[in-house]
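For this view, one protein chain was removed and the others were kept in their places.
And now, chain A:
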Amino acid sequence: MYFLSIVTFITVHNFLFMSSVCVVPGQHVGEISIYEAGAGTRLQGQSIFATRFGEIQTSNSILNPGKLKIEVINRKLFTQIPQIGSIVYCRAEKLFPGFARTVILTTDETFLPQPFPGMIRKQDIRPLNTDELEIQDCFRPGDIIRSRVISLGDSHSFYLSTAGVDLGVVYATSLDGAPLEAIAWNEMRCSATGKLEKRKVAKPSSS
């Protein structure tokens, strides 16, 4: 009897949980007087509506103290495309004298459904002394680079920048095929042979 009551409690609780938090696009989720509209919602007049299918999540607002920020979260069904200012991971594809062509793989720690093309221009690699820099001393095809989107770019690709201590190559293999270890901001060492290779290295994050 005791066991049964626990099972009933769990199923009822699950049912309430599911039915109360899953919203469909267009469903009314709150009023602007109580909530602040976050990701996955839109504001029309005084009311907040969901724009994607998912679960409601509320948290304390940073911009408006005393208000709750309401968001619609869906970890499974989620599309994201690179926005200006987002941190992306990309793979260098081809080097040119003035720029490097890359393929953007993830944005804001979310995998993209399809890779987007990106471009790192020579003047965006580092903040200072970009004239005396050679692009092959910074990247090699196949390197995984952490970078920031600075503009939506031309009709072809997003413009990316690695100007920053925490931006640059995060993973690369040497000419011998072994992984490289970061030893300085502009040098990496082959883990197998100990040879030095030049890269624009991202500072390893503390975590």
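Some observations on this one:
Definition applied: a contact is a pair of C-beta atoms (placed from the backbone, for glycine too) under 8 Å apart; a residue touches a chain by one contact, two chains touch by 3 or more; residues count from 1.
One rule holds for everything that comes next: contacts and distances are computed from a predicted model.
From the set "Nucleolar protein 2", "Exosome complex component RRP41 like protein", "NEDD8-activating enzyme E1 regulatory subunit" or "ATP synthase subunit b, chloroplastic", the protein name that UniProt assigns to the chain left out of the figure is "Exosome complex component RRP41 like protein".
For chain A, the residues touching the absent chain in the complete assembly are 18-19, 22, 24-28, 40, 42, 49, 51-53, 74-79, 81, 113-114, 116-117, 152, 155.
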